[in-house]
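Mind looking over this structure? Questions follow.
The complex appears here without one of its protein chains, the remainder shown in place.
Then we have chain A:
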Amino acid sequence: MNFYGVDLNCRLMLGTAQYPSPAVMAEAVKASGTEVVTVSLRRESGAGRAGQDFWSLIRALGVRVLPNTAGCRSAKEAVTTARMAREVFNTKWIKLEVIGEEDTLQPDVFGLVEAARILAEDGFEVFPYTTEDLVVAERLVEAGCRVLMPWGAPIGSAQGLNNAFGLRALRAHFPEVPLVVDAGIGVPSHAARAMEMGYDAVLINTAIAKAGDPVAMAAAFARAVEAGRLAWEAGPMEPREMASPSTPVIGRADLA
């Protein structure tokens, strides 16, 4: 798997919010084997750089950091946050979120495309959090995005893959663009399903952070992602309408 020229082995990415403590978060990151974590800047930044302590803990995890613009509600706000993230974490990567609706937290795809264009021109490597809409995805690729992060379901909802047809169509339409299911995954089987559909990776936050035992859940997700990927590479069989015995009936001993 390659994101903007960076080779990665682990196909599970983790968010860093909502854990019982930073120490539990660090253990979950270790148990997941992840190589990429996302971290939000918007609210923690305060008037200056007041979020430094938490960001230092993130940097100390020793994995690649994908800063995000969670909580931003306009293209302008997201661009400003992205520029700050570049300084704080010394990276061109940015997970771009522009939230359009308070209740579902669904992306404002118009603001998203606008912000993606500005940031790509400014030298950023943009990971846009988007819906499974094909046309929006095309616009994002045109704007310079080389990775797409469609949602499975609304952020934190644990609903799984709401529109499997749409996600499959997106995969078929963009065979060369790395695709990551970014939101809505609740249990490891959801993640395995995304991987079986040929998605390159999944990003999980709430489902691990809010589990009874986040560290064990991180390990569970790691195995599901690995199993799903292996299944995709192995070529899953197509569903059939009819039963087909795995042992041939012809040639069976006739004992009558």
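Here is the rule we go by: a contact is a pair of C-beta atoms (placed from the backbone, for glycine too) under 8 Å apart; a residue touches a chain by one contact, two chains touch by 3 or more; residues count from 1.
Here is the rule we use: contacts and distances are computed from a predicted model.
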Identity of the absent chain, which is to be given by its UniProt protein name, from "Branched-chain amino acid ABC transporter permease", "FAD-dependent oxidoreductase", "cytochrome-c oxidase" or "Cell division topological specificity factor": "FAD-dependent oxidoreductase"
Contact residue for the chain not shown (choose from A:67, A:156, A:178 or A:228): A:156
Candidate in contact with the missing chain, chosen from A:5, A:175, A:212 or A:245: A:212
Interface residues of chain A (partner: the chain not displayed): 20-24, 26, 43-48, 50-54, 57, 156, 210, 212
